[in-house]
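Here's a slice of the assembly, chains where they normally sit.
Going by the order they are written in, the chains are A and B; count residues from 1 in each one.
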Amino acid sequence: MKINEFPSQTTRHRVRVKNIEIGGPDFVVIAGPCSIESREQLSTTAQAVKKSGASMLRGGIWKMRTNPQSFQGLGNEAIDLIREVTAQTGLGMVAEITDPRQMDVLHQVVDAYQVGARNMYNYALLKELGHQKKPVLLKRGFSALVDEWLKAAEYITIGGNSNVILCERGIRTFETSTRYTFDLNSVLVAKAKGPFPVIVDPSHAVGMREFVPQLSLAAAAAGADGLIIEVHPIPETALSDGRQSMNLTSFDSLMKTLEKVLLAVDRPLARPQ
Amino acid sequence: MKINEFPSQTTRHRVRVKNIEIGGPDFVVIAGPCSIESREQLSTTAQAVKKSGASMLRGGIWKMRTNPQSFQGLGNEAIDLIREVTAQTGLGMVAEITDPRQMDVLHQVVDAYQVGARNMYNYALLKELGHQKKPVLLKRGFSALVDEWLKAAEYITIGGNSNVILCERGIRTFETSTRYTFDLNSVLVAKAKGPFPVIVDPSHAVGMREFVPQLSLAAAAAGADGLIIEVHPIPETALSDGRQSMNLTSFDSLMKTLEKVLLAVDRPLARPQ
């Protein structure tokens, strides 16, 4: 890495998603369930995380599960639930797209498209997302080099859409005591080498809810631009990723400490305008 | 891994691709250029590799390049070239599919679809390939566990298409002296745990043409079901992967030694019927 290749601060992208800005002075927290499971689950979670200080909602519609026999998401049923709950709370919505043909229905309810780690190299999908204007939250493939991650973002920007937000979510290494290895170094390198905001997904990066707060505070202290956290009213009953989902109380408690750490590094928590 | 979970030999899939069978007693060699570049390049290569003992042709149409500025393949132009050259030589054809919407045109000229390493987790694509009958050559993602690879194959078979051929093409590790790390262990484990034929792509697995013969002989000695090798008339001028492509003479020389090694392990080289 040559230091003098790093873009100066003036060229940094700030990405507006509905009523918040990512990559500017504010630190953004996105929260919500791994999979959308029911009206009550989504609504309860959305209201709670908003009250605790989250400024955007996440939730899965079509799930990419390793095992084809596992729960694959509510699919189209989830679309109306999103419409309802975002109207209720005013929160912006991010949801994953796994097939270009989902865009027709998905664009009606999301404020940003998420590209999951398993699709970071799906250049056909990235090209499509470059030909529309909504922001794209591009997760790092779990074995992608930082340079490949930035090149994947270029598959989007080359089409005319520069609203890309990068998201580190853990990489695959030899260590097996946690689900993935959170790679904080790469957050720093990605911010230094590219113009994009970089946020962190601590839930996937460690895979155990008891360690999500520590990673969240670390990401904030180190200068990430935000977090995307899995939260569920009763994680033990979640249809996917329950082991790594925080419950509403723990999330609220995390947000209180997070604000103190952000204060220490002179960065305000974003609030929807 | 529990030994007693391994399927017995009687349940093994043999996959017929045009005029050859993969996963049976014969050892199959697929060869051809990384990208199809011109009529002459494809035709010259096809005739030469056939003469040397290859029983099937490979060639890229739409390329998945890390850099969006790199050569992305001839695209539709290549379709007629394939039709012509396979008619000329009688060889079966395998080519990569990178988007479900390519199937309309691709199914006219290929005898097997290839899913590249970067798309092994693209479950939307795998599901589509499960709803048709042509064989699928499923490359291992370069950081996929053997179990994930077998689960990805299940995304195809669950739709009704059991004609899956697995292909090991190197994994990503800490070692940087070669492009990827050829993982021979996983060829053995994949054969032991799943019912599918397993072949090896030595060209990607090492990334340097001078080491492709050694890996090819090793794969044959260790019991793989075949090879897929990048060959180009003038590798130094190739528009992609030239560094790892063999020229026609070296390929011919490799095939001669390969036959001797196959003889040592009592396995005939497949010949198109």
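Basically, a contact is a pair of C-beta atoms (placed from the backbone, for glycine too) under 8 Å apart; a residue touches a chain by one contact, two chains touch by 3 or more.
Given the structure is predicted, the values throughout are model-derived calculations rather than measurements.
Of the identical chains making up the complex in this file, 2 are positioned in the shown model, whereas the full set numbers 4.
The rule is simple: only the chains that are shown with their structure count from here on.
Separating the CA-averaged centres of subunit A and subunit B is a span of 35 Å.
Of all residues in subunit A, only 64-68, 98-101, 118-119, 121-124, 142-143, 148, 151, 154-155, 158, 172 touch subunit B in the complex they form.
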